[in-house]
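Here the structure comes first, spelled out in structure tokens, and everything after it is commentary.
With one protein chain removed, the remaining protein chains of the complex are shown where they sit.
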Amino acid sequence: MFGSSFGNIFKITTWGESHGKGLGVIVDGCPAGLSLSEEDIQVYLDRRKPGQSRYTTKRGESDTVEILSGVFEGKTTGTSISLIVYNKDQHTADYNEIAEYYRPGHADFNFDTKYGFRDYRGGGRSSGRETIGRVAAGAIACKILKQLGITLSSYTLSIGPISIDKKNFDENAIMQNPLYMPDLAAAEKAAEYLEKCMQEKNSSGGIIECVIHGMPTGIGDPVFEKLEANLGKAILSIGAVKGFEIGDGFLVSAATGLSNNDSYQADEQGNIKKVTNHAGGITGGMSDGCDIVFRAAVKPTPSIAATQQTVNKNKENISINIKGRHDPVIVPRAVVVVESMAALTVVDMLFSSMTSQMEDVICFFK
Amino acid sequence: MFGSSFGNIFKITTWGESHGKGLGVIVDGCPAGLSLSEEDIQVYLDRRKPGQSRYTTKRGESDTVEILSGVFEGKTTGTSISLIVYNKDQHTADYNEIAEYYRPGHADFNFDTKYGFRDYRGGGRSSGRETIGRVAAGAIACKILKQLGITLSSYTLSIGPISIDKKNFDENAIMQNPLYMPDLAAAEKAAEYLEKCMQEKNSSGGIIECVIHGMPTGIGDPVFEKLEANLGKAILSIGAVKGFEIGDGFLVSAATGLSNNDSYQADEQGNIKKVTNHAGGITGGMSDGCDIVFRAAVKPTPSIAATQQTVNKNKENISINIKGRHDPVIVPRAVVVVESMAALTVVDMLFSSMTSQMEDVICFFK
Amino acid sequence: MFGSSFGNIFKITTWGESHGKGLGVIVDGCPAGLSLSEEDIQVYLDRRKPGQSRYTTKRGESDTVEILSGVFEGKTTGTSISLIVYNKDQHTADYNEIAEYYRPGHADFNFDTKYGFRDYRGGGRSSGRETIGRVAAGAIACKILKQLGITLSSYTLSIGPISIDKKNFDENAIMQNPLYMPDLAAAEKAAEYLEKCMQEKNSSGGIIECVIHGMPTGIGDPVFEKLEANLGKAILSIGAVKGFEIGDGFLVSAATGLSNNDSYQADEQGNIKKVTNHAGGITGGMSDGCDIVFRAAVKPTPSIAATQQTVNKNKENISINIKGRHDPVIVPRAVVVVESMAALTVVDMLFSSMTSQMEDVICFFK
Partner (left out) sequence: MFGSSFGNIFKITTWGESHGKGLGVIVDGCPAGLSLSEEDIQVYLDRRKPGQSRYTTKRGESDTVEILSGVFEGKTTGTSISLIVYNKDQHTADYNEIAEYYRPGHADFNFDTKYGFRDYRGGGRSSGRETIGRVAAGAIACKILKQLGITLSSYTLSIGPISIDKKNFDENAIMQNPLYMPDLAAAEKAAEYLEKCMQEKNSSGGIIECVIHGMPTGIGDPVFEKLEANLGKAILSIGAVKGFEIGDGFLVSAATGLSNNDSYQADEQGNIKKVTNHAGGITGGMSDGCDIVFRAAVKPTPSIAATQQTVNKNKENISINIKGRHDPVIVPRAVVVVESMAALTVVDMLFSSMTSQMEDVICFFK
């Protein structure tokens, strides 16, 4: 219920189902005067659209976005921006079967229990296609951030047991392989691993990392609207994400104060910087001037063709083999979703920081 | 800015600083007719108050709570409940020194940058004492949940490199050791480890686990107000938490669909249950009928007496040794804070689920 | 900024401009299981669409609504409902002129000042067409209320100096005249008055009254979310509304406690009712079991063909005669907008009342 909006000042509201007429988003709170075209948004949607490689579903969707409101003469007007993507290639027949049972790892049972019935076609609202609205809005957030000198870099850190080697980290490699790994050698191994999963009618999990460069200091609002709290909510709201960590993350549990604290240092110009970044760019709930670094753990695609046990609507225990067109791994297409949710969060929190000092407020209205 | 409230329907707003007059919380949205006394709340506050063991600060605070409003003749009235705890044992002089420099691992530098200055006395609002309001409100949330058959169990999973042995898990042990570990043997080893940290003027991190028993199915609101998203935000808003994971958490990244999916099974009475619980009790953003299981990674206390490098307000690089009374580990006293934030989240999301079905709404108003 | 959403639990978000591609609304928080068709919504939109009489603009729009999401097999699914109406008959050329100056009574100057520029085509987002989203969503709210036994009746109370005679009040008359007056004799006089206004290239104001029947007692949340406060906000958010009053409204200022208080009376069955209804159905911010009665004062259409003085973008003082197709009175088409906003408010506040008593909550989850 009423769970379709995200953000307070820069706020998005999404709609749409996998096999409905389309999907979309309303972006509210975008400042006026941002130059914005459909192409700006399409670039981001193309990073998540299906059919990019053999590791993604074969559903044929161009996911072409249309701006319906909020832009006039190429610039945002300050009013709500409505974006729409029509569905084109629904194979609803593939899904008649799943109407009858509860797929393991999916929310079918929960939907039926909570709402009394469900739109079973392609998972309805719980389909990965739901993220189209997030990415379309995220593209706008990224454009705003870019104008403020803030950029995001997101990529696949690991797929199954295959992790990148940080020594080989290559920003340029990310867009050069279908798995969006910043290490081509690791990407090759991961591809082999995925082939094996596919042969076994199985799927794989993985980890996504996101780095935010250029953050000003002091963004995030103690004590409940801390930056990492809102980033965590944003990322954990993405289907299939089961863990979130910032900076050294779970490793801090075995660390000591001496090894984990980041010392401050002033240079000759009087600029103060942290020497290390165990904190991942957030201290005390606020950005601390270093890069923000966080990771999301993504579970394996739950829809697999291998035989599984489950229960049907008649409460009978049955064996199933799920049909349809499914990605053997969620991670690569989720990279841009993670980036989008992070950008949406950062824009919202940047805007909320504009009234932190009385002096700023006075200057603004003079 | 405006970061002092948490929750939508069951909503809390906290205030107070470490060395100010006191700390407190307003709980808004508590249903009328809940029997509530100061003792109900004190039990929870006592679990986080200082001076419980040699592993906590020696600051002498009884942290006695007073109910100022919202309760009449022993029952909540449905209006806002104001709770207050006065500060008694401030040693502000200990903190004059830290006014002059930026403590590593603390938000001093961020506060000065964002707000122009800061209340440096004991960390002001960024002190761990800020959590008093969370715990006082959490006690009320726990009482509501108990009446609905929902109970929470929280404990220390690890301190530094010392983890509990799940085979030795003993619920009763939790309250029998000052580290709140459900394994007395592990607790003893952890205590030894902490002694070593203290001798080295150092501190330790750790992991807290929380299990929620008795959840109904279908709590949580796709797509942004998912249960794990709100739990994640709640937990990550606690100072020192650097990671959050649910169910198998980060381990899902190396899992496969077959190993990670939880199968459904119907018993002879037609009750449907998951056979395993890799998901940690949340599937598709909604509770799935199993226990909810999540973990939080807590960083080592940043205030340590060992020598550290930092910068003072004159932008000079200096060496410091932090004075004052500090816990060598945050984890044990944070256990009840984690439990409180989880309870607050669950109550709020339970309430938001009451309008999920038209049929329910019709029944309610008849 | 971020002003396109209304409601907390039952929440709408609207988008669209007068001469853009279309207008729409997302309804979030609608319970699952409500039977809903496009026809249900169209009936309400038809009450505000142009071209119904000679007292409305001649812009030719069928305002046909399409449901894009949230409905499956004829029933709401509990997920967000997206509704769209495409614009068909934009005569944008009529508006090139107004791009150059600030129309009196319009927000042109404010838009330019606040956002730096504006979508001048037909008033952009500040056009009366903006209310399409409100009415489409309001139709859903009305349908929910009907199932709970709550119905709304809205009508024109006065146009210019012509008021209805309460003695002649006829509910059936409302839909029998294009001015939606519940008194056909008054409607005829009002029509004559409007003819005169039109001849003089002038326009008229008026008053709308709305009555809500069947409200349960106790809806509304002290102290800030009082029912009249939220109704007031809802109605005052409609363009052209300059006043809102409930029950005896402004007349209470000259009343006394004795004349204004509504006495309670118990009948033989023990049912308690107020004998009079000066309060208009709301006492202490909560519904009191009587009909809710409120009124909205609507200003005359600011776009008139008569000569007016204003300023152009070059800051020159000029005389203007506004072209385009404008209603000589806003009131009749605003009647359904008022009803829609009232219904949206009442649904939202009904839902927020479901957690008022601990006993209710316990019953619900059992």
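By letter and in written order, the chains are A, B and C; residue numbering begins at 1 in each of them.
Quick note on the criterion: contacts are C-beta pairs under 8 Å (C-beta built on N, C-alpha and C of every residue); 3 or more make two chains touch, one makes a residue touch a chain.
Remember, it's a predicted structure, so these values are computed and weren't measured experimentally.
Participant: Which residue among A:Gln147, A:Asn271, A:Thr307 or A:Asn321 touches the omitted chain?
Facilitator: Hidden-chain contact among the options goes to A:Gln147.
Participant: Among C:Val43, C:Ala93 or C:Val223, single out the residue that touches the unshown chain.
Facilitator: Residue touching the absent chain, from the options given: C:Val223.
Participant: In the complete complex, the non-displayed chain touches which residues of chain B?
Facilitator: 1-5, 8-11, 13-17, 20-24, 26, 28-29, 31-33, 66, 68-70, 72-73, 75, 77-82, 84, 114-119, 121, 124-125
Participant: To test your reading of the contact rule: which positions on chain A touch the chain that is missing from view?
Facilitator: Per the touch rule, chain A residues meeting the hidden chain are 8-10, 29, 31-34, 76, 78-79, 144, 147-149, 216, 222, 350-352, 354-362, 364-365.
Participant: What does the interface between chain C and the hidden chain look like in terms of residue numbers?
Facilitator: Residues of chain C in contact with the hidden chain: 1-6, 14, 102, 104-107, 109-111, 113-116, 125-126, 130, 158, 160-161, 197, 200, 202-207, 217-218, 220-226, 228-237, 239, 241-266, 270, 272, 275, 279-280, 283-288, 297-304, 306, 308-311, 315-317, 352-353, 355-357, 359.
Please note the rule applied: only the chains that are shown with their structure count from here on.
Participant: From the centre of chain C, which other chain's Cα mean sits the farthest off?
Facilitator: That would be chain B.
Participant: Copies chain B, chain C: same or different interface, half of numbers shared as the threshold?
Facilitator: Answer same: the two copies use largely identical residue numbers here.
Participant: Using CA atom means as chain centres, which chain is nearest the centre of all the protein shown?
Facilitator: A
Participant: Report the inter-centroid distance (CA atoms only) between chain A and chain C in whole Å.
Facilitator: 38
Participant: Between chain A and chain B, what's the gap in Å when you average each chain's C-alpha atoms?
Facilitator: 26
Participant: Using Cα averages as centroids, what's the distance between chain B and chain C in whole Å?
Facilitator: 45
Participant: Where in chain C do residues touch two or more other chains at once?
Facilitator: Chain C, residues with two or more chain partners: 8-10, 29, 31-33, 78-79.
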